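Left out: one protein chain. Kept in place: all the others.
Moving on to subunit A:
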């Protein structure tokens, strides 16, 4: 038995990101693309502290498998996730 690696999408829900578009990104958790089923986990996280200083113009921020993405939109997140999914995935044993 083996399963594909899970892709983790963390949506920053700090107040700035939430005001500037993170709210809409959370729809990816409730209504994900069909192909994401069982392979992508979308979660809301507290402030990632990515918007300090004048970097708040880059809000909303999203972290995909640990990589920070600024100016995130639903389309952009879908593109990045789909690109990761299209790459050959290492498999891991479910028994490990």
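As a convention for this text, a residue touches a chain if its C-beta (ideal position, glycine included) is under 8 Å from a C-beta of that chain, and two chains touch if they have at least 3 such contacts; residues count from 1.
One rule holds for everything that comes next: contacts and distances are computed from a predicted model.
Engineer: Select, from "Sarcosine oxidase subunit alpha family protein", "[FeFe] hydrogenase (Group B1/B3)", "Ammonium transporter" or "Putative multiple sugar transport system ATP-binding protein", the UniProt-recorded name of the complex's unshown chain.
Structural biologist: "[FeFe] hydrogenase (Group B1/B3)"
Engineer: Among A:13, A:50 or A:64, which residue is in contact with the omitted chain in the full complex?
Structural biologist: A:13
Engineer: In the complete complex, which positions of subunit A touch the hidden chain?
Structural biologist: On the side of subunit A, residues 13-16, 18-21, 23-24, 44-47, 56-57 touch the unshown chain.
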